[in-house]
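Apart from one protein chain that is not included, each protein chain of the complex appears where it belongs.
And now, chain A:
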Amino acid sequence: MYKYIIRRILVFIPMLFALTVMVFALAQAAPGDPFTGRMLDPTVNPEVYQQQREALGLNDPYPVQYMNWMKNILQGDFGNSIYYNGRSVLELISQRFANTLYLGLFSLTITLVVSIPIGIYSAKKPYSILDYATTGFGFLGLAIPNFFFGLIAIYIFAIHFGWFPSQGTVSSNDVTGFAELIDRLHHLVLPGITLGLAGTATYMRYMRSEVLDVLGSDYIRTAKAKGMSSNNVLYKHTLRNALIPIITLMGIEFGVLVSGAVITEQVFNFPGLGTLFLQSITNRDYPVIMSINLLFGVFILVGNLLADIFYCVVDPRIRYD
């Protein structure tokens, strides 16, 4: 098992390298640099911009730029934002990252708490009224675009009923301690549900079909023939097998935890990574774009790594290959 995990981590390294190349190449492939398309001060000599480009290393050949970038990253230096007057990218990102991570975790928690029990229940009673209802809800959840659902949620629950705030992460800086936690959670409800909607539908459908599949398998019949109670059959024999494909899904969703919120954050004016990402793209702030891209990529890779490791915890057939 450990051999497998070590091997899997070793594969992770070249993938990480490939990721940096991709991120760099994509940034270079985009036209323009931070100075193009800006309302430039006409009193400033264009020579100055040229000097700035030279100073920032934007005129170096690509391999040299890449090597410099990598060298800095390996030393923990993600460069400075060009748009935000040279504030460090790390500082910019870390401010927003926590917000996005809370949002992602909150949404994932809601997703799992809602979808897994419903999925199991629908599989236990297939073609029941509740099964049809959740199936209908599932398709609706998958079909409605995030931003649209977000707007409707704001209209109904924030404007009409006034139950939840429609934007931001906290009401004011005055609240502290436990009150702050409650306040922050209160702010997370609408964006969290909006972000988790599609995921909830997906997990629910997966869970239903997996449990249904496993319930029909031979070893479940064996467990029943052994005299195991229905609960034992469901929670011991069925669930562990049904969760194997769910782990794949979670591995992929782990990346979405941080990157999936780009649009939702916009709708709820949520100061997270997504908002920063979109701003940086508009401003052609390449150091920020590249760093966020890299972060998204790393999360997806780590998600897959974790999924693979969890596989071999759950499924003994994978361990000994």
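Here, a contact is a pair of C-beta atoms (placed from the backbone, for glycine too) under 8 Å apart; a residue touches a chain by one contact, two chains touch by 3 or more; residues count from 1.
Quick note on the criterion: contacts and distances are computed from a predicted model.
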If you look up the hidden chain in UniProt, what protein name do you find among "ABC-type multidrug transport system ATPase subunit", "Cytochrome b/b6 domain-containing protein", "ABC transporter ATP-binding protein" or "Phosphoribosylformylglycinamidine synthase subunit PurQ"? "ABC transporter ATP-binding protein"
For the chain not shown, which residue from A:Met15, A:Val175, A:Val189 or A:Met228 touches it across the whole complex? A:Met228
Touching the absent chain in the whole complex: find that residue among A:Asn68, A:Ser217 or A:Asn269. A:Ser217
Contact footprint on chain A, counting only the chain that is left out: 217-219, 221-230, 237, 240-241, 314-317, 320
